[in-house]
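The complex is shown incomplete by one protein chain, all other protein chains being positioned as in the whole.
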Amino acid sequence: MAKKVALLQGNQACAAGAMYAGCTFFAGYPITPSTEVAEELSISLPTIGGKFIQMEDEIAAMAAVIGASLTGAKSITATSGPGVSLKQELIGYACIAEVPCVIINVMRGGPSTGMPTGPGQSDVMQAMWGTHGDHAAIALVPSSVQEIFTETVRAFNLAEKYRMPVQVLFDEIVGHMRERIVFPEPGELEIINRAAPTDPPETYKPYDATKGQVPPLASFGSGYKFHVTGLNKAADGFPTTKAEYVDAEERRQVNKVNDHAAAIESNEEYLTEDAEVLVWAYGSTARSARYAVNELRKEGIKAGLFRPITLWPFPAKRTAELAKQCKAIVVSEMNLGQMIHEVERAAKGNCTVVGEFRVDGEPINPGQIAAKVKEVM
Amino acid sequence: MAYDYDKSIRPGKLPHIWCPGCGHGIVMKGLIRAMDTCGLDRKNTAIVSGIGCASRLPGYLDACTLHTAHGRAAAFATGVKMAKPEMTVICCGGDGDGTAIGGNHFIHACRRNIDMTYVIMNNFIYGMTGGQFSPCTPTGAKASTTPYGNPDPVFDISKLAIGAGATFVARTTAAHPREIDKLITMGIKHKGMAIIEVLDDCPTTYGRRNKFRSVVDMMKHLKANAVPAVAASKLTAEQLQGKFLTGILFQEERPEYCAQYAEVIKKAQA
Partner (left out) sequence: MSQRYEIRFSGAGGQGLITAGIILAEAASIIEGKSAVQSQSYGPEARGGASKSEVIISDAPIDYPKATIVDACLAMTQEAADKYANGIKEGGLLLLDADYVQKTPVGNFKVYRLPIMRIAKVDVGREIVANVVALGAVVGMTGVVSREAAEEAVLRKVPEAFKELNKKAFNLGFEKGKELLN
């Protein structure tokens, strides 16, 4: 039987991906350009007995998502711009309390209210460092409608596997454009559910590092009574200020991601084997970059594209290898230079790293990228 | 025979952090008695709090306990209750936590009439941070950030809750321990949002700055100025000056939020 296909907006594909992943809870607050994610889930979640709630504000939405996840529900929220800033407080809570959840950030332009209907890619550093304190982060940056579906599924998988918040960031262009999507059959994509505790309720400890870097999380209402707090805590989940516990817990929570960076990493490379100049781009900008690379190749210029799909943890190893191979890397992003700092750090001076940026609400077009490549040749 | 509180307390978690003379312990004991009276299975009871002295309460109780971020208890609790309506959800916290930084969550939880019981311990001050004024600090009172007296008007938490749509609102004080568990029991049994405001004392950061010589003075003050709501109609406005009404202040039946959403699910699945 032929697979189901449809012409969908990126935001709609995101909602469909959430449903495929087994999401049963959404809490959110209306904000452009992410609203269609909420609208779609308000339709589809109750059809499977799931819950949709529009909260009083962005912070409340993040709180409700964490609360729901603690009962075992796969939970998601979607937001943009100022909403992402407001959510930072509780993204940190989800980090330290180790509560799986997915945060969709449909990126718009500018700081503050900025450009609500215009695209941007200026939240990418915030995705890593937005919430206070040391913590790990996983952020995925799909660049097509189909990929928004699959990366939303992967975000749930990673959230459940590593017991943490996972962010999916796509710019307004990909969020609002329509493309054909081929729906995967049930079972076609891997679905990961959080590990169930192996200990009985009497001896269960929610942060017991002897159970592994990611200790199993019990659900409220499943027979387990335990304590969850945003304070630094010991293995039993209760607050502690003992230096050795605090240090060990903070390191474990960062290392549970860093030690598995290779498994979490996902990149696409296009014509990089013999590339002399590399375009390093993600999201919709990578689509412009690919177009530019094709045009440059027609002119005999050996250009290639590196497109991270996992942005955090940062693909440092592969970026470093390519920096040794290429004369120059052009980092193109719809901000005034954010990921370029990480690329420079990984390149370690082995090649020239230059940026091609744009923040006027228009996409970075292929001509701009091609011109920059020629400039550094 | 002494009441057995120990079976509700997590082993090894006492002593608590509260100062000698603080009323939060009285409220906690009242809450334990109420949960016992209601026969709550602690495995299916979530106790959710924000930040502050009062918000440390859940950590001592043997249940599914969630100590969240400042002001956010009602919002986290809404997620828990929506996702698992079969759980009993109890929120607890202080006046600053619930009505200042958490004010928006507080009023909207009331508006939705989601089935939970919120025990709000109003000791008129931010205690944990050292006694700064809260929205409930009396006008003119001294706090660490009102050295010349508090210029701010005061929130009446119970009135706020009634105005926002809570369907069971009651008030008592830490000087009325039996009424605490009676009202919390009624709140838990009520289907919808129940707000139990407990006027409480903070001898360390409020009392000593405001001419209360001792904890006993503060308790006497709470006792002397509490007027049962049922008796209030017989008193003149002059006689009610400076008093606070206690007991059930408001009660009505209105569709509960999770039940309403169950109807949404029915429609979506039709």
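Every chain is named by a letter (A and B) in the order it is written, and numbering of its residues begins at 1.
Everything below uses one rule, namely that a contact is a pair of C-beta atoms (placed from the backbone, for glycine too) under 8 Å apart; a residue touches a chain by one contact, two chains touch by 3 or more.
A quick note: this is a predicted structure, and the numbers were derived from the prediction, not measured.
Asker: Which chains here would be touched by the one that got left out?
Answerer: Looking at the entire complex, the absent chain's contacts are A.
Asker: Which residue from A:3, A:178 or A:317 sits in contact with the chain not drawn here?
Answerer: The single option touching the absent chain is A:178.
Asker: From the list A:85, A:213, A:352 or A:365, pick the residue that touches the absent chain.
Answerer: Spelled out, the listed residue whose C-beta touches the missing chain is A:365.
Asker: Can you list, in ascending order, the chain A residues touching the missing chain?
Answerer: That gives, for chain A, the contact residues 5-7, 116-117, 173-174, 176-180, 284, 287-288, 290-291, 294, 363, 365-367.
In this section, only the chains that are shown with their structure count from here on.
Asker: Quick one: report the Å distance separating chain A from chain B, using the average Cα coordinate of each chain.
Answerer: A distance of 38 Å separates the two centres.
Asker: Quick check on the complex: what are the chain A residues that touch chain B?
Answerer: 24-25, 27, 43, 46-47, 49, 51, 53, 55-57, 59-61, 63-73, 75, 89-90, 93, 201, 220-221, 223-231, 238-239
Asker: Within their complex, state which residues of chain B touch chain A.
Answerer: Residue positions touching the partner: 10, 13, 42-44, 46, 48, 58-59, 62-69, 72, 75-84, 86-87, 104-105, 107-108, 261, 264-265, 267-269.
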